[in-house]
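One protein chain is absent from this view; the other protein chains keep their places.
As written, the chain order gives the labels A and B, with residue 1 at the start of each chain.
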Amino acid sequence: MRSWLKMIKELTIRPKGERKVRKSPSYSIDEDLKKPLSGQTVKEILSKSSDIVFREFFLQGKERIPCLLIVVDGLVDKNLLDEFVLKPLMVELVGHPELAKATLSNVIDITIQSLLPGVEIKKISEMKDAVSSILSGDSVIFFGDSSEAIVIGARGWAHRGVNEPIAESIVKGPHEGFAETLRINTSLLRRKIKHPSLRIISLKLGDMSNTDLVVTYIEKIASPDIVSEVLKRLAKIKMDSVIDVGYIEEMIEDNPYSPFPQIAYTERPDVLAGKLLEGKVGIIVDGTPIVLVVPAILTQFLNVNEDYYQRAMTAILSRFVRYVGAFVAVVAPSVYIAVTTFHQEIIPTDLLMSISAGRQGVPFPALLEAITMTVVLEILQEAGLRLPKPIGQTIGIVGALIIGDAAVNAGLVSPLMVIIIGLTAVASYAIPYYDLSLAVRLIRFPLMILAGILGFFGVAVGLYAIMIHLLGLRSFGVPYTSPIAPLRIRALLQDTFVRAPWWALKSRPQLMDVEEPRPNGKG
Amino acid sequence: MKTDRSKEQKFILILTVFACLLFLTGCWGKKEVEDLAPLLGIGFDVGEKPGTFLITQQFARPKKDSSTGSEIEDRTFSIEASSSREAFEKLSKVTYRTPFMGSLKVIIFSEDVAKAGGFNNMLDFAQRYAEFRRSMYLVLAKGKAQDILNLKLRSGLIPAMAIKSNIEGGDEISIFPTVRLGHYLTILGTKSTAPILPVVESVKSGEDMEYKADAKNEAGEIRIQSAGVMRGDNLADFLTDEETKGYMWLENDVIHRLINTVDLEENSVKFGGQVLESRTKYKVKTNNEKKELQYQIKTSIAIDEILGLKKQLSGPEWVELVKEAEKDFAKVIEKECESSIKKQRELGLDFLGIGRHIEQKNSAYWKTIKDQWEEEIADFSVSIEVKVTIHHSGMSSSSATNLVGEGQD
Partner (left out) sequence: MERISSHQFMVLGAAVLMGTTFLPIASMVTGVASRDGWMSVLPGFAVGIPYSLMVISLLEQYPQKNLLQISEILLGKWICKIIGIVYILITGYFGGLLLGQVGDIYQSSIMPLTPIGMFYLGGILLVFCLIRSGIEVFARFSEIIFPLIVIALVLNMGLSMPRIEQGEFLPILSEGIKPIIWGGLKVAPFAMEYILFIAGILTFLPTGKRELAQLKRGVWQAVFWVGFLNTLVVLIQILIFGPGETVSLVYGLLVLGKMVEISRTFAGVESLFLGAWFGALVIKVSAFFFTVNWGLETVFNLKGLKWNLGVGVVFMGIAFKFKRGPVLVMEIGFVDNYLILPFASVWILTLWGISRWKKVAGIS
């Protein structure tokens, strides 16, 4: 037991950055990137890729300067390049007084300062920058064997537009959602918060994927401790690739062994803007519409932004329904087991009779019955999740008819059990965050088993153990269960279980009053 | 990496232990709901051997019925035993289900058991064993408890359930006391008050009412009426219906009552009505050196029925009539109360709880008479003051009357 505990402890307390990650396999690439910058070397490094275009041309200045334009086909706006880069340089500007002065040594400055229009043009002198610019979709022009080059931002590629997010649908409120492109996403955010204190800090992650990501927050609202903690944790990540935020999420969360989500996510700019204004920090990663929001607290996973768009009274009702739903989803099967096998006295006599009659001839004990049915429910959910839509409906029919009705008629399960399972399933759909509903599905099983062994005592032990676990969690230094414990009375009354009307929400949420963040998580 | 391996092994070991714990949990007090036999009623009769009781247990037997969901049948056993546990032991040899006490609704003591005494011992099981709850009802049975529980009622209800619903509907007529186990024990705890239990009896067709019975000469209905006064756990005497009604007034137990003045002789106009609310207050007064307990009953009644009205009344006459009705009702109530007090004096038993009232109002005085209270009961003076308010007299201010002179002798 002791060593087991120790093992768990060791696993949990290992500092974030040192967690073992697949090492970058090809060291030589990095070697190449340390070479001095020149067009030919870049050409060598990027050779054997059919999507990379090498366009060689001459610039007629004071002398004839050989130029090399390297772009990735499909990532650049070719019209833009043709019209505003190649055409001026090769045709229109020939004979231009400035161009006439150009030699190999000053051509770059002259080009940037006087020849090329366009906002995103800059000079670089590092091989690393050149290669990553090209691969990110920028166009790079090399001049002769100069050790400097020009980067022209003329990106343009096929991307999904701003659509309504499927996973986070909403009735009343803005319907736009984030896309896969980082810039689009930051622009969506910027359009919501037009204030100079919105900070968008760029980072790159992933040795191979070189994924762009930004950390965004509002200066003076977000706690500087949390921002620096986020940046620190991100800096520690060493991975090959970051395909989705999920990679990052697991690397920076406080307790990876907890089933509960400690980082919130959203696909909606309005939600992100709202959270930033509450003092949270967003992490937007290129290539995914999912944006991480930290720190997260438990109650936040049961509250949705739509609450703020509805009238306060109705918002309170729907929050109440969600909390009740979450509770029912956790305890319904275990309460059924505890009540029917240990605490029959709690059932009104008439109901007792009908439960008893319903269970006549059911061959399994209640515990097994409930576990089987819950497993069936899980399978149904999992099966229906990834099926193409037309087949998906079949799952519903099979589930409802065969597993529900037929099983009851065949006397395999009692009718009440089917009702309980149905109730559980519906209740768990009332949880707005998918991550939390997964956690709920997970903790349902141990609770059922405890109920089967010890009745309500077991359920109480289980619930208290979960509670202690939750109380010990932190997300970036913020206790997971605040504002309930530690109690922040204003936040609790204004915006936790209820939502006060907007005119009453005069001050910013208090939940951010941060205790000292702990780099190693686990407080 | 040697430690890693041993850790892994230990982890697997622990998992296995947990798995074993899960699946070897055995019984540990676990019983599936369909394996229970819910106990609905227990009846106690005197057994043949001295010191034993004939214990009748009524269980429900839920039956699966595809059309209506479920149907309850009863399963009743009578066993002679000297303790409840012994009875259950004998019973377990027959039934294949665990008796479940949590659903027990009534405990019935037959007249004979009550007269023989000693049933408080039987109640100890019910107040000690954790599955029972103190909210179950206690009743006395006229005749044998076994017979009552074995009745086949025309309503199709199980007798125990029928008694329970009868008692719970009792608020509406307030003519018998409702005694739960907890209440009974509390009364016993006061030491000065004598407990009182309602009486249940079977009603055969032809006794008070007629109906078409399923079987000849067998009762198909059950009723609860009047009460029995206990001295300790010995039945001292049954109260009559009127005395019980008086008890209900004096104990402030009347919630709703149906009441009529038909039995009053002096008046020609009779009233029937229902009590809407009633409240009894107690006062200890000093009447020239002697203490006296005064009951103040305040009640409001709605008139539902007026009999013997000979002519249409004018407004002022109507007001007069209502005043008369108030007086009549007060008389009826007083009469009921007095009969009850008379009974108390006859028996020398304080079932009305007068001692407790004195203690509450004047505890210093109570201390002086506490020890000889038994003797005091017979001549402790009690007065009653009844105040009736007629709330309304129904939908009509007149009655269906014959024309003057017609149809009358």
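By definition in this document, contacts are C-beta pairs under 8 Å (C-beta built on N, C-alpha and C of every residue); 3 or more make two chains touch, one makes a residue touch a chain.
Worth saying up front: this structure is predicted, and the values here are computed from it rather than measured.
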For the chain that's been dropped from view, list the shown partners it touches. A, B
Contact residue for the chain not shown (choose from B:T16, B:S92 or B:S135): B:S135
Any idea which of B:K10, B:K331 or B:K361 touches the chain not displayed? B:K361
Given B:T16, B:T186, B:T368 or B:S383, the correct residue touching the omitted chain is B:T186
Absent chain, residues of subunit B that touch it: 27-29, 102, 130, 133-135, 168, 180, 182-183, 185-191, 251-252, 353, 356-357, 359-364, 366-367
Which subunit A residues would touch the chain omitted from the figure, given the whole complex? 1-2, 5-6, 338, 342-343, 345-346, 348, 453-461, 463-465, 467-469, 471-472, 479, 481, 484-487, 523
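Assume only the chains that are shown with their structure count from here on.
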Rounded Å distance, subunit A centre to subunit B centre (Cα mean): 66
Given the complex with subunit A, which residues does subunit B contribute to the contact? 7, 10-11, 14, 21-22, 25, 28-34, 36, 38, 40, 60, 62-65, 69-72, 100, 102-103, 105, 131, 133
Which of the residues in subunit A end up touching subunit B in this complex? 1, 3-4, 7, 340-342, 344-345, 347, 349, 352-362, 365-366, 449, 452-455
